[in-house]
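A quick write-up on the structure given underneath.
Taken from a larger complex, these chains appear in their original positions, while the remainder are omitted.
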Amino acid sequence: MKLYQQQLSLPAKRRGFHLITTEILRAMPQLAGIQAGICQVFIQHTSASLTINENADPTVRVDFETWFNKAVPENDPDFLHNDEGPDDMPAHLKASILGTQVLIPVRNGRLALGTWQGIYLCEHRDHGGSRNILITAWGE
Amino acid sequence: MKLYQQQLSLPAKRRGFHLITTEILRAMPQLAGIQAGICQVFIQHTSASLTINENADPTVRVDFETWFNKAVPENDPDFLHNDEGPDDMPAHLKASILGTQVLIPVRNGRLALGTWQGIYLCEHRDHGGSRNILITAWGE
């Protein structure tokens, strides 16, 4: 079994949900040599996250931002951790609801995503800066 | 280290939460030959998801549907993505909250689930149709 690991630094993106499937594929060309295996994409932050969802209609990604802002409101007077601004504590919560990683099967040298699946970078801060990603793929 | 990969098509299920542990085990008999390892179950869709939860009392699964319908309401006037019906955008959101995959240790030829743990297929659409699953297991 082979295992590959690659670091990737994504430039700063505005708050919201962004398709990054192309960037991930470009950073891990070794996927082409894996007939059956797995690929993990991991984000090394606590106020941004990764998820898999619809890759076609961009309004889906807008609606993600709309719903998450209602579900995890800013300026909750019960929050104690608010030194870094109103977007900080909600960002930590959204990051754990969605998760720090996606894990995708590899089949015939490609990510075995469904037709409509893409990888989202979920930027929960107003000014999150660049984000560090670590990609690990293994298989035969 | 050995690695096995199996496709599984699950027939259409009604909207809600369904135990599928038995179907997963039946589709991957090679687990019996893994002394220590991992098994991933991945769903290739963006409006259905997978999670691990209580395998005994069926009312837990009913309460999951109840809570998720309140937390991610249909017909939110702020949603932009609503061409496919009121259950569509909530289905995408529920799918990302719960996730597209479960990842379970394998020990002595069996999934090392806790006593009360089972695998749920979470069908978030009113008429979701059949669902494609990809199972990957590896270990020694």
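Chains here go by letter, A and B, matching the order in which they are written, and residues are numbered from 1 within each.
Note that a residue touches a chain if its C-beta (ideal position, glycine included) is under 8 Å from a C-beta of that chain, and two chains touch if they have at least 3 such contacts.
As the structure is a prediction and not an experimental result, all values here were calculated from the model.
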{"item": "Homomeric assembly size (copies in this file), of which only 2 appear in place", "value": "3"}
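Keep in mind that, in the parts below, only the chains that are shown with their structure count from here on.
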{"item": "Distance from the mean Cα position of chain B to that of chain A, given in whole angstrom", "value": "20"}
{"item": "Touching residues (chain side chain B, partner chain A) in the complex", "value": "1, 3-5, 40, 42-46, 71-72, 76, 78-81, 89, 92-93, 95-97, 99-101, 103, 132, 134, 136, 138"}
{"item": "Complex contacts: residues of chain A adjacent to chain B", "value": "1, 36-38, 51-54, 57, 59-60, 62-64, 66-67, 71, 97-99, 102-105, 107, 112-117, 120, 138-140"}
